[in-house]
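Structure incoming, see below.
This part shows subunit A:
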Amino acid sequence: MVLSLIVFLPMVYALFVAGLPEKAVKKATLGLSIIHFLFSLSLLQFFNPDTANLQMVERLTWMPELGVTYFLGIDGISFWLVLLTTFLTPIVIAGSWSSIVKQEKAFHISMLVLESAMIGSFLAFDSILFYIFFELSLIPMYFIVGIWGGENRIYATLKFFIYTMAGSLLMLAGIIYLIFQCDTQLGQISASVLDFYKLDLPFVSGRLLNPQNVLFFIFCLAFAIKVPMFPFHTWLPDAHVQAPTGGSMILAGVMLKMGTYGFLRFVLPVFPESVAEYTPLFMALGLVGIIYGALVAMVQVDMKKLVAYSSVSHMGYVILGLFAMNMMGLQGSLFQMLAHGISTGALFLLVGVIYERTHSREIAAYGALAKAIPIYAISFLIITFSSIAVPMTNGFVGEFLILFGTFQASPYVGSVAVLGVILGAAYMLWMVKKVFFGEEGAIVKKYPDMPDMNWRELATLAPLVIMVFWMGLFPGTFLRVSEKSLENLVKNKHNYNISVELKEDDSRSLGVNSEL
Partner candidate 1 sequence: MLSNLFSIGIGHYLFVSGALFVMGMLGVLLRKNILVILMSIELMLNAVNVAFVTFAYYLNDVNGAVIVLFVIAIAATEAAVGLALVVLLYKNFKEVNIRFFEHLKG
Partner candidate 2 sequence: MFYVLLFAPLLGFLINGFRFRSTNAKLAGTIASGAILLSFISALFYFGQLIKMPAEARSLSFILFDWIQVGDFSAQMGFTLDPLSMVMTLIITGVGFLIHLFSVGYMDHDERPAKYFAYLNFFVFNMLLLVLGNNLLVMFVGWEGVGLCSYLLIGFWFSDPEKAAAGMKAFITNRIGDAGFLLGIFTIFLTFGTVTFTEIASSVPAEPLTGWTSPITLACLFLFIGAMGKSAQIPLYVWLPDAMAGPTPVSALIHAATMVTAGVYMIIRMNVLFLAAPNAMMIVAIVGALTALMAATIGLAQNDIKKVLAYSTVSQLGYMFLAVGVGAFGAGLAHLMTHAFFKALMFLGSGSVIHAMHEEQDMRKMGGLKKYMPITHATFVCGWLAIIGFPFFSGFFSKDEILWMSFHSPRGHWLLWVVGVIAAMFTAFYMTRLMAMTFWGKSRVPESIHPHESPVTMTIPLIVLGFLSVFAGWLCVPHGLGSVLPGHPHNFLDQWIHPLMGKLEMGHGSLGMEFGLMGVSLVLVFASAFMAYRFYVVDPSLPQKAQARVKGLYDLVANKYWVDEGYFKFIINPLVRLSRHLWADVDVKLIDRATYSISDLFKNAGGGLRMVQSGNMQVYALYILIGVVVSLFFLMAR
């Protein structure tokens, strides 16, 4: 029952918020999302990190003809992603406090629905249910960019929507194929992801077009667009630049992780032979993503675009770690997803803060901001250091583990990937230098009495900064939870399975009727 509540309470809140007067919406949503975060912390209590089993399972029949069930569960892979979502949502809402001026109610409803959808996709263990949540998350995002975005918002939101939609529609076809494969191979039609793991999909080495490969590429395409992996990344800069601050935060903070999560949940375990065969390709793409994203970020003129390209680079690390397929790489990737969510969310928040003051994101127009608004500058520096992976911040642990894992899997790829560390420092520090140091730019002269960060903004940022250091100093908190689940994946590449922990009384009260 807990998982259902975690997934659907935001939607209930959204209904509740819809009935409130426009003025109270902001405060109510913030309050409710904080409550929801505190509620989701109860998972810490229920979750047992010492097993790879699927826990707190809820399963109800839904469409028996297709084997579709309402199937929620949580394991070490989903755990922190769910908490990341519930953690970021209140921050996003607080971060949009003064930047959203029109149709506040609709914005906050979209945010809550989005939260529901994202959590749902992390918890769903039925492929169709996953697909529904995966797609559902597009709709609020579509509106968030399309209504509250910048000048070119319609173009950006359409590009975002169609890009991701195109990928995931193909995935739906793949899911349906897998569902019928369950019927053929297992004798029972099923849309459960756990049953997909049991499938033995036909594979012929060295031939591009065999069933497993085709399915593999279909799924990869859907998730690669979402991640986004080079060369499917071009929607991201546009979407980020046009999206409002809150939209960018949630997009970079959580939505991108749905793609990498998809790789971890579907691609790696369901298509093991194809993964093994095409690992070089994906490692190469991850590598190109790292270097390419960093290089392109280096020549950007718009702060948000720079951060967007830095996301491409950072997500390249995640892909690299995933396809390294060893403990270091996987743990690093999962950790990097969280770390990137925190630090890039914070970066977008900070860019939003300055944008509200000056209505400009042009790097060259700034300069000497550190003198005008020192607290802002310090905050930005801290987050920058987290983003360029200085030790004792969250970014370091993730990048270190990923590079380590990659090096272990392939020293050559690892050696090249390390270059990303240098380039990452180059583009971020270049921006810091231009914006905060040097001589006063046009914008800074235009607003001589720019106010420094106020208490609300500081309070919004503070949790992120705390997480930056917590994750950097005590990564064990996070790594420990995913350890068993990922160990299971690494050790059982070809016969991966998750067993289900089901309490007797639970199943009866929920009316679970299938043999799991």
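Selection criteria: all candidates are chains of the complex that A comes from, given by their letters.
Throughout what follows, contacts are C-beta pairs under 8 Å (C-beta built on N, C-alpha and C of every residue); 3 or more make two chains touch, one makes a residue touch a chain; residues count from 1.
All of these numbers come straight from a predicted model, not from anything done at the bench.
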item: Which of 1 or 2 touches subunit A - same complex, any copy; value: 2
item: Subunit A residues touching candidate 2 - in the complex, by the definition given at the top; value: 162-163, 231, 233-234, 237, 292, 295-296, 298-300, 326-328, 331-332, 368, 370-371, 374, 378, 385, 390-392, 396-397, 400-401, 403-404, 407-408, 411, 414-415, 418-419, 421-422, 425-426, 429-430, 433, 436-439, 473-476, 479-480, 483, 487
